[in-house]
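Only a single protein chain was left out; the remaining protein chains are all shown in position.
Up next, subunit A:
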Amino acid sequence: MNRLRQLWSNPVLAKEFQWRMRAKKTPWIIFFYLFIMGGIILSFLFLFKKSQNWFDPNESIYLFTGLSLVQLMMLAFVIPGITAGLVSGERERQTLPILLTTTLSSSKIVLSKWVASLSFMVLLIIASLPLYIIVFLFGGISPDHVVKVFGHFFVTMIFLGSMGIFFSSLIKRTGLATVMAYVTVALIGIGLLIALYLILTIHYSLHPPVQSPASAPVIAEILAGLHPGITLIYAMYSDFDFGGLKPVINLYDFYLVTYSVLSVLLLIGSVYFLSPVRFKVWKWVFRPKNKEIKAS
């Protein structure tokens, strides 16, 4: 708790906030974010309502899932863009050496930049809540769905932010770091889908489905569990399957755990590549251990 308060009073965090709020492009980012999301969802609604004048709860879930997937894509577009420059930008501006000679630790620098960018993302999501309310008004969405979706957003945001900072810390140039971050996003978003499709096609051709409740190959489940879109759909529909093959593992939980662990690793990696005297990080990682030894 004390640590958290320390982080909040951190000057880098305060400056990031101040900078983000003073920046001229901030209102534009918020505006475009909402404009695109709202545009997609409203045109969707409009087309729906044209064909029938009542709304069935199943379609409401359909809409809710669609809205969440759009939100997910927006996160994937925006977060790498704002995080991939956090450390390398400081390096390019030649302000990093000075920051590193202050008594702020590398981990504090990374964490405060990370928290600042995530706070901004939270702001974007909060700003998009009115769009959700439109969907809620049609009914049929349980609190459970909402919790699951926002849990998913949270972990995805954390992961995307950590990945952006990681590339920013690893690669000296903001441009290249940004490209790498987007390439990773594309690999996860599209690459995984293609791989999954190929694997399932091969699987079907080798083992033509005889009865309905057969299980999918493990590798397909893992790939699906790594895909943000599939796991989100999985969380929304309890009868989810891959065209007749039911997943055995809980894809949603798998996703949350894997990406949380990855985020932690990426953050440690960012600190590692940021600190000038690198093996210091090892001391930092192993410090709790030492304390335990002393205490016992």
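Quick note on the criterion: contacts are C-beta pairs under 8 Å (C-beta built on N, C-alpha and C of every residue); 3 or more make two chains touch, one makes a residue touch a chain; residues count from 1.
To be clear about the criterion, contacts and distances are computed from a predicted model.
A.B. asks: Given that one chain of this complex has been left out, which of "Quinol oxidase subunit 2", "ABC-2 type transport system ATP-binding protein", "Mycofactocin biosynthesis chaperone MftB" or "2-oxoacid:acceptor oxidoreductase subunit alpha" is its protein name according to UniProt?
C.D. replies: Cross-referencing UniProt, the chain left out corresponds to "ABC-2 type transport system ATP-binding protein".
A.B. asks: Write down which of A:Leu104, A:Ile125 or A:Ile222 is the residue touching the left-out chain.
C.D. replies: Only one listed residue reaches the unshown chain, and that is A:Leu104.
A.B. asks: One chain is left out of this view; which of A:Thr95, A:Ser119, A:Ser142 or A:Thr201 touches it in the full complex?
C.D. replies: Result: among the candidates, A:Thr95 touches the missing chain.
A.B. asks: Go through subunit A and note every residue touching the omitted chain.
C.D. replies: Answer for subunit A: residues 11-12, 14-15, 18-19, 22-23, 93-95, 97-105, 276-278, 280 touch the chain left out.
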